[in-house]
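Let me begin by presenting the structure, written as structure tokens, before commenting on it.
A single protein chain has been omitted; all remaining protein chains appear in their positions.
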């Protein structure tokens, strides 16, 4: 198998700049659990980017960020409305239900994006004690299938949420790719667009581990530190998460990395869209390409490049580009796919 | 408002025979928590009906029976597949998720009934640790919208479940009405049809309170007594639940009560199906009638007879008949509806 | 075995007045889940007794009342300080931990009663995220070992709790016996003494089933109705709990029943305290007598009268009197014990 494939952006390693920052932080003692200068500086960078009134907490994983963020947005009798394809619905092994006790209400969508229209079906039975009370709308930006919400689309959802006394959560595991795709400051489609709590991801874009929970609506941050510990997401040597985030934002590394990944996905899309027997299924707006390919090609291709089947029934596959994907990686993969397809 | 309406079969009171049995059991002391002769005798009646190898436990409510039954059928990383209209999905305020940690996977259906075809969408990602593992298929008999599974339909589902290493749970909150509807022994569409765990309801058919969890597959009963206590469903003066169930089955009271309720629903159906502006939406196979009626009629009718709106978007309403609904109740209601409809 | 023993006050049956009330309530339909006149009237009786500003909810069991009450008094990262002998610590099979996620912090006591002195050991690490935050002090009145807090003792604890930003919960499974023992209005040692949430029991004093959660501090009642449903403690035919409580309070039945039980316990104490080989271990202030007796007597006595061994290591046993215990029951038991003891 090749050294780099298209399986997932978290199959990639650590960005060299970030690894260097870890090394630089490795001097002497630092008070554990976040009371250190690296954590403090990283928090300051987030506040500068989003506003001094936000609250910032570091956790280990994207699942941890989502679950603990949601937990602070409601109580166990609430429900969370999300796309059927949402990570919290299909890829967290029930962690949200287990920790928060909340009910997840999935919505079928063509493109992974929620709209008022497709949410509405779940907006009923308010005040009726037999029914889980809708409490949170959760969106992923970019979505799990590579599409991106515009700032206006986010705003529409947050207005709707707030008008109905719900909150809006954003799973930003790949938020850098959304910034690179939209070409606007991250604040524009998050805090300014009314997002209440944001899972801000780094691991899929060059970090080693570590994500941030941003309480853009700081009233929701109450008691979070206790839940983080009880949720097993409190890092002892937290300085190393802080140091990574500092390097992540330094010199716009996060945007450079994400832009490159997005560009590689565009290249992959351009080069495959006209290949016989290949059908691209989603608009490519971030770093993922989704395609239906002949069933018999899948194992052959996987022998050379590992990637995941997204939908076993339709033979839809997912190809993810990463910050370190090269043009050559893409062209060799395309050439192999083209060859295999022509030989069918 | 009239004394008896069509709101719910649990708006009715206690069957006189059952109240008498409570009174008869009220003599002297009995060891609490189930070690009494009434409980023992009631368990024996269930075993006679279903087989000596089953395990029987009494709880307070239908929600308690469902949640604790499901809890013994899997672990927190499992998922439960059910109809979107299932009580466990829409009417238990997230109790299954909270207590079991499991994920509920709802399925859209036209008639409240699961089939292999509509279940299949959730049968994937086995062994994949990111995904809640399908563990239980849950059906309601009769369904929440008044339809009834045939024994063969249940068998098809249990075979499919077992072939895929899942279990089949049945929510039988109104199981008496299914027996009365199908005209077969209860064992035929439960134990003999491969149901593993059954919530056996009594309260909606003339009991005061109390339901039974039947482990038709007795291997699943392990440790249930501890979970029942931890789940706050262990009754201290349990003799009164036992005494009720004894009376429930005595002289076929349960079937008589349910047959009457079903008959009243048929009468209601026959008398309303041709009323102008009234559209019956589901086949009437048990004791409920579902109909779409003009929006403006709803509050007017409710002033006289309380009932629930089933779907606010479509103006679908639910009319439930009970063991004590009289022919006069139905005819007066129909006459009022007819009059109101004609005056539109 | 005799018809009436000294095993537990919930081995007794239903007070005739209460059974009659159930029967009287059994006429026609009543809206389920609490929107009925019996529930409303019972709530009104509680408000008259405790103050119009309290909130009242009915549940099925004492464990349900304790768990759901505590759940509304803190969050999962809080801890609950209680006596080691507390029902929530030893007799609820971990239901509080399971539902609330809170930690239970037991305190050794000589007499089942908390004091500032014995609580203090757990009052530390406030604000330290690694440590469960003390949130609730929970006392039982009367205690599980038959002692009774004075109003002043309760007040001292509630002042201490409130000064430290904790709440005071009271498990009043046998609260009637405390009222009878103290000879003061129930309000004096509950609401007036600063108790925030009270589990008000009826089952051990002549009711069939049903307990009340009283939010004496009404700010803590928020969202309770959802947690009650999610906690599987919402009764459908709730009118029958209401009807029971109405009869419970009518003509002071609750006090009469409890006074009688207490009196029988005093008689039992007076008659046994000087028996050779019998050592009474606790002051008898309510309806329970605790005694150490020779190990070999225990099974012999139990053959005639069932009762529980309280402490297997010390051969301490518990004898509970009930509202229907007769003077003859006590004297025959005493006579048997005296005979057995003398024959050793």
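Letters are used for the chains, namely A, B and C, taken in the order the chains are written, and counting of residues starts over at 1 for each.
Quick note on the criterion: contacts are C-beta pairs under 8 Å (C-beta built on N, C-alpha and C of every residue); 3 or more make two chains touch, one makes a residue touch a chain.
Values in this document were obtained by computation on a predicted structure and should not be read as measured data.
K.L.:
Going by the contact rule already stated, which one of A:120, A:222 or A:237 would touch the omitted chain in the full complex?
P.N.:
Selected residue, touching the omitted chain: A:237.
K.L.:
Considering the whole complex, which of C:36, C:92, C:192 or C:329 touches the chain not shown?
P.N.:
Counting the whole complex, the residue in contact with the absent chain is C:92.
K.L.:
Where the complex has a chain not shown, which of A:55, A:92 or A:196 is the residue touching it?
P.N.:
Touches the omitted chain: A:92.
K.L.:
In the full complex, which bits of chain A touch the chain not displayed? Write them out.
P.N.:
On the chain A side, contact with the omitted chain comes from 3-5, 7-8, 10-14, 19, 22-23, 25-32, 60-64, 67, 92-95, 98-99, 203-204, 208-209, 226, 229-237, 240, 306, 322, 324.
K.L.:
In the complete complex, which positions of chain C touch the hidden chain?
P.N.:
Given the touch definition above, chain C has residues 76-79, 90-94, 97-98, 101-104, 106, 121, 124-125, 129-132, 312 touching the missing chain.
K.L.:
In terms of residues, what is the contact footprint of the unshown chain on chain B?
P.N.:
33, 75-77, 101, 129-130, 133, 223, 225-230, 234
As a convention for this text, only the chains that are shown with their structure count from here on.
K.L.:
Would you indicate which pair of chains has the most C-beta pairs in contact?
P.N.:
By contact count, the leading interface is B-C.
K.L.:
Averaging over Cα atoms per chain, report the distance between chain A and chain C in Å.
P.N.:
Computed from C-alpha means, the inter-chain centre distance equals 50 Å.
K.L.:
Could you give the separation in Å between the centres of chain B and chain C, each centre being the mean of its C-alpha atoms?
P.N.:
The mean C-alpha positions of chain B and chain C differ by 34 Å.
K.L.:
Could you list the positions in chain B whose residues touch two or more of the other chains?
P.N.:
Residues 92-94, 98 of chain B touch two or more partner chains.
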